[in-house]
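Below is one structure; the comments refer to it alone.
Just one protein chain is left out here, and the rest sit where they should.
And then chain A:
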Amino acid sequence: MRGNFSTITKMFSASVVAAGLLMSVPARAADDTIKVGILHSLSGTMAISETTLKDAMLMLIDEQNAKGGLLGKKLEAVVVDPASNWPLFAEKARELISKDKVAAVFGCWTSVSRKSVLPVFSELDNILFYPVQYEGEESERNVFYTGAAPNQQAIPAVDYLMSEDGGSVKRWVLEGTDYVYPRTTNKILEAYLKAKGVAAEDIMVNYTPFGFSDWQTEVSAIKKFGSAGKKTAVVSTVNGDANVPFYKELGNQGIKAEDIPVMAFSVGEEELAGLDTAPLVGHLAAWNYFESVDTPENKKFIADWHKFIKNDKRTTNDPMEAHYIGFNMWVKAVEKAGTTDPDKVIDAMIGVSVPNLTGGYSTMMPNHHITKPVLIGEIQADGQFETVSRTPGLVMGDEWSDYLPDSKDLISDWRAPLSCGNFNVATGKCGGKGTN
């Protein structure tokens, strides 16, 4: 039954969307414009998160054009809709690169959509900017990862909870949605916690399906696990739609942040917009950006966003900042290279440094990941986060986790002599394999 429905879903959404797009995308190519591809789902399950990123990109491109464009040319956005359908991501990427001849693509949210477009980008040699926190264990020549790697989000978050300020947590629930990001992140965290001396019986790992909505059993299991006389915290990699019912159940069963705090990696301002956050005050999230961060850059960004989207209530979030950083880096690299030719831009990208929104500079490292500060925020009654902890310096994204046996010897360096995304320092050979 299930199989039939989903095949039909795919057939339908693919054809409906394809038809819609053929009509909406202008196919004219003019020589005085540089095309930028935007590959975010505008329909289907991921539309809830990805539509915002499409709008953010349109705003950034508008602003760049207002500043006089790039290399004396106007930028032109080419928007396609892969409709939350992973194979369609690859098709749309191919269309953007070969048909529309875009200079770079900004897109994808889920890891599986990124994995599905990877072969297209290396075959057609183009650039993808990926703005979302992910599980790491990957470094591709054609991809720039502007979201957080696990060491830029998960590990500092756990460190905070272990600290005195965070409540000296001794017992851990790793609660996640059942797919690659939570599974890999939890593997890394489990190894990390054990290395820090946490006993196996003090770690509980649990997974739920996508879009899960009946959290009663899970929440009461958390309550039970938390009543062993040790300070307990939940590290949540629960994704997207499942979060709202999860938090509602936590609130209803009276789990307070003072007793069992929940640290989330996929809950941002956008997700909280659908919730009454009063019962959730104090639950945490770890990101590299919060809308509440008080810097002039961020104030301007929020004001521009509200003006562009014509709605004062729309929130900003971490992946938007990642696109802001990624786009500005690309602009700078293109200026540096004097061309939009992907090969030259890829080489020019490394070492490019641009301001981020939290009052510092982010730099593109040789492993195609960037440096960012890590912020821990507590949910407030108004649906915003308040920063309660911030790493003293910038953290450099570590693509191959040091805590997984398969990847601890791997490094990535895309600069000339080495030019390898998975160099094994133990064997001295390029071509190691990580966990997934």
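Keep in mind that, in the parts below, a contact is a pair of C-beta atoms (placed from the backbone, for glycine too) under 8 Å apart; a residue touches a chain by one contact, two chains touch by 3 or more; residues count from 1.
The criterion applied here is as follows: contacts and distances are computed from a predicted model.
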Name under which UniProt lists the unshown chain, selected from "Cytochrome c", "ATP phosphoribosyltransferase regulatory subunit", "Sarcosine oxidase subunit delta" or "Urea ABC transporter permease subunit UrtB": "Urea ABC transporter permease subunit UrtB"
Which residue of A:Leu75, A:Ala257 or A:Ala286 touches the chain not shown here: A:Ala257
Touching residues on chain A - with respect to the absent chain: 1-2, 5, 8-9, 12-13, 16, 42-45, 47-48, 51-52, 164-168, 178, 206-209, 211-214, 216-218, 220-221, 223-224, 226-230, 241, 244-245, 248-249, 251-254, 257-259, 261, 270-271, 273-276, 279, 281-282, 284, 378, 380-381, 386, 388
